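First the structure, in the form of structure tokens, and then the observations on it.
One protein chain is absent from this view; the other protein chains keep their places.
Showing chain A:
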Amino acid sequence: MIEFKNLSLTYPNGTQGLKNINIKINKGEFVVIVGLSGAGKSTFIRSINRLVTPTAGELHVEGEDILQYKGRDLRELRKKIGMIFQSYNLVHRSTVLKNVIAGRLGYTSTLRSIFNMYPTEDIELAYENLKRVNIENKLYSRADELSGGQQQRVSIARVLTQQPNVILADEPVASLDPPTSHQVMTYLKQINREDNITTIVNLHFIDMAMEYADRIIGMRDGEVVYDGPASKVNEGTFEEIYGRSIREEDMRGGKEDVES
């Protein structure tokens, strides 16, 4: 369980990234955070694995306040929280397998990882996870030989190899075309259901948010302006969150292409 208690974050330049957030996210939920760019979605998600550090309030993950974590504690926390990025962030010159096995770094001693001496179970785990996202045939390809959608699937496999309790995804489909976007979201949803991994995704496409989320959190100017089940959300809700009418660019579309 993740709990935000009066959490605020002020950046050194004075910008308020988060303003007094109070939110509870339960184990196994699939939460989509929506909002315009600059609304604080990224800051929200990055607080959970402390890529940014909130400046006031408390943030509890599995019952412990993580704001004071440093060094080893912080690495232990991050080991259990996987993160997926908009730009996939794979090492281009390394093979797919090497990129995926990097998910085990937190579990492996420095010396073993430098000399590439992973336990057989870890290597098999990496391969199993590549199979789950249907990209196991690219095992020994260089990461930069893959298409965007394929790279994002590899990054999902990398996160799975971490065996996390929580998956954070920061705009995971923003660089992808509509059919590939749906494919990636479908994998995330499927993993969330099968492994009961709490999943928090940033999106700005409202149609995708409504389709995949259990729960939608709306943000504007660093504040949570909406929080409720996806089933109760309609276009009017989004107009309230965004503070303007809905436009073409807020929709991803393309679902039909996947099904056909």
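FYI, contacts are C-beta pairs under 8 Å (C-beta built on N, C-alpha and C of every residue); 3 or more make two chains touch, one makes a residue touch a chain; residues count from 1.
Rule of thumb we're sticking to: contacts and distances are computed from a predicted model.
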Refer to UniProt and select, among "Phosphonate transport system permease protein", "SbsA Ig-like domain-containing protein", "Formylmethanofuran dehydrogenase subunit A" or "GerA spore germination protein", the name of the complex member that is left out.
-> "Phosphonate transport system permease protein"
Of the candidates A:162, A:183 or A:237, the residue in contact with the absent chain is A:162
Where the complex has a chain not shown, which of A:56, A:91 or A:117 is the residue touching it?
-> A:91
Sole residue of A:9, A:25, A:39 or A:102 that reaches the chain not shown, by the stated touch rule = A:102
Among A:24, A:75 or A:232, choose the residue that contacts the chain missing from this document, as touch is defined above.
-> A:75
Touching the absent chain in the whole complex: find that residue among A:23, A:51 or A:139.
-> A:51
It is residues of chain A that touch the chain not shown, namely 49, 51, 75-83, 85, 87, 89-94, 98, 102-103, 105-106, 108, 110, 113-114, 155, 158-159, 162
